[in-house]
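Note that this complex is displayed minus one protein chain, with the remaining chains in position.
This part shows subunit A:
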Amino acid sequence: MADAPGATIQLENLTKRYPGNPAPAVDCVNMDIKAGELVVFVGPSGCGKTTTMKMINRLIEPTSGRIRIDGEDVTGIDPVRLRRKIGYAIQASGLFPHMTVAQNISLVPRMTGWPKRRIAERVEEMLDLVGLDPGEFQGRYPRQLSGGQQQRVGVARALAADPPVLLMDEPFGAVDPITRDHLQDELIRLQHELHKTIVFVTHDFDEAIKLGDRIAVLRERSHIAQFDTPEAILTNPADDFVSGFVGAGAALKRLNLTRVRDVGVVDFPTATVDDPLQTIFDRLRRGTTNEVLLLDRHQRPYKWLRRGDLMRAEGSLARAGTLVHDTVTRDATLRDALEAVLIDNAGRVPVTGRRGRYEGVVDMETLMNSVHELLEEDRLDAVEHQHLLEEQRAQQVLEEQEGTTDAPEELA
């Protein structure tokens, strides 16, 4: 079955006032979310992230304003019908303890009247999707699962009826850092397959950077401080509030967004342990770096060999040179690569492909240059983006002014 791709979401002047509190918890939020986009709401505690999100599926009724999903105004429709088309996953999974994993996952399909056969298939499909073995987990009760497994089932339940929109409120907030990392990776993989429109709430900025196609940094009353790509927010925070939230080391965080494959992997003189000593000597003398990377029999990086090393070891390859500490793959982030380079006193790190085979190296210089280029590019992008926004705003203002003369009753 082909999964339905995402829908657009528009929030128009969305406002929520809780009874007994004159100040609104969410004040006039406007936001356009594209179909298939993963948008992260991030902001300090109590700024209204959850409230804003729950207004999208109307668990909290907006005081005023409008929500459009795929263009349809859903502010007035039956909330139960609305919610069946919006997946919902929350912290600590929200699984029902008296239902098995399969029953939990099949709830929404059952409520919407899917045929039995298809529901059973769907449960297995969903468990597969979130990386749990259907045979093993279907019949278990939630309390027989670990926190991370519960969270996976929670996501599976949210996706079961194939909703175009998925709301997630700190879904990974209650698991340990390592499991959280895994779950985030899984979500990224899932999103690559499914292209849902996802609204994800967190107060962890690093999580936001890792997951978001775009990030909405919210300040008190859900005012949008900045709504942009992670790159743009890191390199060009809109104001002090955002930079405060980005925290120290924005440039370092930027390194997390780029992969080794995106920067130059360069060749390096190599030799294998099976080469005759004379060949290795020749290469050392001919090379510009006075150094070769020695590979083992399976073409895996083994040792750094400098001129003179062989001499000192009296011609014994086994004793000469220094062992390779660390390697990275093309999928590693620049941050990982930088760390490896810094640790290795050779000032470079071998890049490996399948089965750890040598493919090239990344050195300090390449890294520095790429980072500078990236930052510069980001800066230019941001400036351009800024211009674009200003133009759009000017356009809007113009249209509104024209609108007042054409249709004054709309504003009344």
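FYI, a contact is a pair of C-beta atoms (placed from the backbone, for glycine too) under 8 Å apart; a residue touches a chain by one contact, two chains touch by 3 or more; residues count from 1.
Here is the rule we go by: contacts and distances are computed from a predicted model.
Peer 1: Looking only at the UniProt record of the hidden chain, which name from "Permease", "Acyl-CoA dehydrogenase/oxidase C-terminal domain-containing protein", "Phenylalanine--tRNA ligase beta subunit" or "Protocatechuate 3,4-dioxygenase" is the right one?
Peer 2: Protein name of the absent chain (UniProt record): "Permease".
Peer 1: From the listed residues A:114, A:141 or A:281, report the one that touches the chain absent from this view.
Peer 2: Of all options in A:114, A:141 or A:281, contact with the hidden chain holds for A:141.
Peer 1: With the full complex in mind, choose from A:17, A:68, A:84 or A:182 the residue touching the hidden chain.
Peer 2: A:84
Peer 1: Of the residues A:36, A:94, A:147 or A:269, which one touches the chain left out of the display?
Peer 2: A:94
Peer 1: Across the whole complex, list the residues on subunit A that are touched by the chain not included here.
Peer 2: Considering the whole complex, subunit A reaches the absent chain at 57, 59, 80-88, 90, 92, 94, 96-100, 107-108, 111, 141-144, 157-158, 167.
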